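Here we show just some of the chains, and they stay where they sit in the whole.
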Amino acid sequence: MPTCGHFRTPRPWEEGGMHYGHTTVLSATFLSDAEAVSRVLPAPLQLPAEPLVTVYGVMCRDVAWLAGKNYNIGAMDVACVFDGEVDRNVHGTYCVVMWENMTEPILGGRDHSGVAKIYATITDFQHKDDACSTAVSHFGHPIFDLSVSGLNTLDAAARAEIEAAKHDSVWMNLKHFPNVENDGADISYICTYPSSGTCPEAWEGTGSVQFHRSTFEQNPTQFDVINLLADLPILEMRTSRLVVFAPMKALDRRPKRLK
Amino acid sequence: MPTCGHFRTPRPWEEGGMHYGHTTVLSATFLSDAEAVSRVLPAPLQLPAEPLVTVYGVMCRDVAWLAGKNYNIGAMDVACVFDGEVDRNVHGTYCVVMWENMTEPILGGRDHSGVAKIYATITDFQHKDDACSTAVSHFGHPIFDLSVSGLNTLDAAARAEIEAAKHDSVWMNLKHFPNVENDGADISYICTYPSSGTCPEAWEGTGSVQFHRSTFEQNPTQFDVINLLADLPILEMRTSRLVVFAPMKALDRRPKRLK
């Protein structure tokens, strides 16, 4: 029986992870309002002391499971806490939505790991003077623009911290599929997605994020999530960076369902 | 909490189904070899007396849940029987794989109804003399070509039969999602997807199907399913048609899990 959209390797963590030869991450973190952020955070996840939001883009290059093909990401994570019966007080980030410009990683990420991936057009990073930017759009309408300017090189110590943070962070997703009658869920649980990377180059600067509100006519399946994100107040910009991971290893350790 | 890729209406069957203003279906059915077909049919589905395979394309136009946007389909169904403890000896067709040229219907169809949908480039139907054809490709490599030539108009009685067959047929999918550790399944069941349509125009002719073998380098996530389909021998062409449904109503009745 054919299985569509499957991993080449069913359990990549048994082989060191999925190899991404070169990824570049552009990210801007900001402090938002707790009540607004709580509207994008599903139960049982809770807000930590600071409602931090990170908007980011990723250029994935030399992707082994795609025979070396490329794709881009535009996404939003929020800081969160999972406090369950087995897994107590786990601090991490929850992926609210992840746009990708290729259906293949969307299907793999949704089916296996529950990542809330959907489709958009995502520009390769554009560089101008000391700034780097990307833009996400769909059906001819802008979704968000992300830019980090005044980029300054980070030294080896800072890059070592970035590598450690990537390795140790807990990236959480809600794997949720409704049942076929749509009166309940077939699956609904929080799970993790580990990854690691070597950071040969990184820069820090001043981030800027702009969401563009949308309508049903413009973007019929995404306007509601776009408008929820656009409603998040930006109270204070925090760390904003351009970071290279080469290579990056996705699912280099076993993911787990949090309980 | 945002839910991505969801139906506008959670239970379309409570509102008469999802409205497709105009759909056109180009299909070619052939008799194949039982052993070859059994390789694309998952348990617990069984082969009926005749191993019939249908390759088809659909142009979906004026799709209400997409604010009137359009998309195309290229797919394969095989005749099958579900014989369970509750649902006994149910004859219908199983959708082996469905390519679509837009990610939105792929996600909805997978998440809720378990349809094995993946992405491809699919041409609008091309008309030449008395033939109609479509072509499915991905990453610059052809997947299959479908053509029906010598098209003759079908009369009202034949069209009434087509409408009845569409309404009464049982279209089955395997809703299957692996668990996050990939050592078992979160979900795995056979479910139905009802639809109906009004047929104002239809033609019958001689069908022709050609699959193109693929490699990992050409189509890294689809080459195996493509090659399975390409291996199906075409022993005898059967009914081949061009059929308009306007409107078509998808999920006009409640889908169900077969047991």
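Think of it as A and B in the order they're written, each chain with its own count starting at 1.
We take it that a residue touches a chain if its C-beta (ideal position, glycine included) is under 8 Å from a C-beta of that chain, and two chains touch if they have at least 3 such contacts.
Small disclaimer: the values here were computed from a predicted structure and weren't measured.
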Assembly check, 2 identical chains modelled here, expected copies in whole complex 4
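Here, only the chains that are shown with their structure count from here on.
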Give the rotation angle, in degrees and rounded to the nearest 5, that superposes the C-alpha atoms of subunit A onto those of its identical copy subunit B.
180
Subunit A to subunit B, mean C-alpha position gap in Å, rounds to 32
Contacting residues of subunit B [partner subunit A, same complex]:
1-8, 10-11, 39-42, 65-67, 69, 96-97, 102-104, 106-108, 110-114, 116-119, 139, 174-183, 186-187, 191, 216-218, 220-222, 224-225, 228, 254-257
